[in-house]
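Here the complex is missing a single protein chain, while all its other protein chains stay put.
Entry: chain A
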């Protein structure tokens, strides 16, 4: 299917068209969920959601609201397709990843619908790159059924408090254990690696703690290899909310401010590895 270097005028039969003055607003968020090659894109009038899953235990979602885009039009109720996220990121960052002040890559994205490739038109400094990325049948996505009514424990922390901890997690430990409690130790991250166990405690009255709503003592373990990619989202974010439900399912929600000060969200859901009740501790 031939295509020209000119982006299509509006009125063309594209089910999804979007324009972004600064492609980094999209690429940096997608990098925060890039731990598998494939992602499912879901677009509605509200915006774009990109989902990545692994091992049927972890799911990451990046949300880019329609307001972030200079133009965002979806012709059907929703548009869904599966795409190679590594390829998409290479295309979005075709002009490089370093952010020189005053320069940015402009992006126009078009999708004709089921069976068609995703078209990207990127421009920087008068140079235009056109990409055509094949799309696939969307996968059935996991439904963690995580809703606010089922939340047992919730804290909101400033990300700077957690960044170092996550960057230095003992990766020889198979699990990351998270304890949340109305009593000491309040909020504790633990690893059990070759060199021994490490515990990092955050007091409830710490400056970094914005919200502390813990009703029940819960200790849950999560496979550390599955959670480690969330460090990318943490690095970009200013705040993170950590919530668990009665089954020990974990929800991490990251509030990310982009270069223009606009807010976007990335969330990670993770199944617990084992349940350890207070009695067993």
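Throughout what follows, a contact is a pair of C-beta atoms (placed from the backbone, for glycine too) under 8 Å apart; a residue touches a chain by one contact, two chains touch by 3 or more; residues count from 1.
In this text, contacts and distances are computed from a predicted model.
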According to its UniProt record, what is the protein name of the omitted chain, chosen from "GPI transamidase subunit PIG-U", "Checkpoint protein HUS1", "Sorting nexin-2" or "glutathione transferase"? "Checkpoint protein HUS1"
If I consider the whole complex, including the chain that's not displayed, which of A:73, A:106 or A:133 touches that chain? A:133
Identify the residue among A:73, A:94, A:142 or A:165 that touches the chain left out of the display. A:94
Touch rule applied to chain A and the missing chain gives residues 5, 84, 86-87, 90-91, 93-96, 124-134
